[in-house]
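In this view, the complex is presented without one of its protein chains, the others remaining in place.
So, subunit A:
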Amino acid sequence: MAQSGVTVSIEAVHENQIQEVSLDGHETVIPPLSMSECLAKSAQKIDFGEEDEGIEGKQTSEEGTTEKEESAFQPSLWPWDSVRNKLKTSLTEIGVLLDVLNIAKEKKYMAIVQVQQDTSEPKSALQLLAKKKAISLQSICGGLNTAASVLISGAERLKRSQEEKGGVSSHDKFHIELLKLRQNWRLKKVGNSIIGDLSYRSAGSRFWQGGTFEVTKTTSLPSDQEGSTAQQYPLQVVIPSELEGSSYLQLEIKSVPDSMDLMSVTLQVPDGFGRTPLNAHWQSRLDTAQNVLFCKELFAQLAREAVQLKSNVPHVVVSNQIITNIFPGVQLSIVLCHSTGKGDKKTGPHSGKMDHKHVLEHSLHQLLREVHHRTLHLAAPHPVTAPFGMSKRRRLAGPTAMSRSDLKEMSDRSGETLLEQIIKQARHEVLRQRTMSVIDRLAGEIPDPQIMAHWSCLNSPLQSNVKIIITSNGYEGMRVTWQSLDLEIGVDGILVTTKDRRTLKLSFQEKEVEDIIRWQVSQHHIALSQNLARLIGWQVLSYNGCSGVGEMEGFACASSIQLVAPNNDRMLSVRSGPTSGLHVFLKIDSSGNLDPSLSSLVDPKWLNLGGTFRELDLEQIEGRNLATKLELIMAMVNKKR
């Protein structure tokens, strides 16, 4: 029978060998090797003399023939023996070395020679320099050259300053110029540089763009160009780039056809006008830069108002131009012309063709200055403890209980914008020009009565007055015959006051002024006839200032007068109208045709009722004007028969 498999039990070997087992079962274990014993054991195995040989050989021999080795070598008393031997030999060697060094120190028998590698370092820097010189000779030469040139130029400058006549060195000249500059402009020293301010900030401007310029000493040598010898200033100003060049504001009023659309305007291209050369005097350069800044501010303000203003007429702002219609058919354009002077100059008198309104441009400048002034000069409060910044009227608004509409009106009047003001002025300008041209034209066209215009010396940008007087040449003594007219030209229309103190309001149309003058001319004719008749002795039968009979006039009305001779047999009728003109009719009665028998019954005066009027051809009658002609007629007709 098969036995069950042998039970094999595997046990781990005891790590520590058992030395003996005592009778009571207690095992005495060989204590494991301590660290020093272990080290000794390992040290024994190492052969210090044969380190370079294959360590594998050693290891294999170690495992297998540990005992053999032990038997080959002499059995050592303690495992450190070989180590001791090795150390002994090394000690011997070091002793030898020490002896050698001591002998070498004496320098009698032995000397220490430096090994080449150690002493190479102090020499390498020089070598390096030489290398660098050799390789980059050109760069050093270049460096030396620049250094030389700097020194030379410095020396030149010193020589120049020493050679200058007058005893004033350029350094002093600079300071004298700086003093002159300080008298005109505000300067400040910031760090190493001198900064100046050319904006209008201190005068009340609140423009975002500031103008600061820098003052520098002229360091460049005088060049050999012609004409530059006299212009070398010790001082130079550096102006910010956006303020370079020069600029001006151009205002133009033009008549455009009625149906012209604001959108189809022609853009103005500023023509190149003279630029200030770089070596011009600093005052002129600073002035032009300040002007550029001022024009910028002015245009920015106008453009802002044009966009924000709510008015009946739309304003158009296109890049550097503002266009608006001030009257139907009349356009105002404001253009900011800024030329930096860098472009090529256009030849030809471009500006001659454009009709600038210089007065209005100047007016714009003045208006902006006024805005500045108002910012700074606020009314002082009385009493002093009151808040300041309000006008007196505003301060009294509370105690005097102003209503809301009053306050609104007050704010409207005081806060008129720049654009509104300049539009008003432009309108007035247009009206005045038109009226002037009409009067002048009519004075030339109408020879018979003289038309004289006396313009008032005192006028404002928004109102002018003119007095028109119509007289006959040679008969000015008769003041009664004068026709006088007062025209008050405002912003929107004209107010006319006639001799008899009637007022009429005219619109901006030119024709209305012409009509009025023509009407007054016709009135003058009749007034003249009336007074002449009185002087000569004729009698006025009827005077009609506005006759409702006869053909109708185009405008106004005709007036007429009937005169009768002193002996009652001649009658004169004069009719004058603005469109129908002047007509003189004469009636010579034919009393001879009457039956002689009737003359005893009837009063002779009734015999005058018959007869027809016949027109006289005034062209044939001698005389310069109606007055002389009438006088002649009356004298001839009244001749004693």
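Simple rule for what comes next: contacts are C-beta pairs under 8 Å (C-beta built on N, C-alpha and C of every residue); 3 or more make two chains touch, one makes a residue touch a chain; residues count from 1.
The criterion applied here is as follows: contacts and distances are computed from a predicted model.
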Looking only at "Cleavage and polyadenylation specificity factor subunit 3-I", "AP complex subunit beta", "Mediator of RNA polymerase II transcription subunit 18" or "Dolichyl-phosphate-mannose--protein mannosyltransferase", the name UniProt gives the absent chain is "Mediator of RNA polymerase II transcription subunit 18"
For the chain left off this view, which of A:Gly5, A:Pro257 or A:Gly389 is in contact with it? A:Gly389
Who touches the missing chain here, A:Ile10, A:Leu23, A:Ala111 or A:Ala380? A:Ala380
Against the chain that's been left off, what residues of subunit A make contact? List them. 376-378, 380-389, 392, 395-400
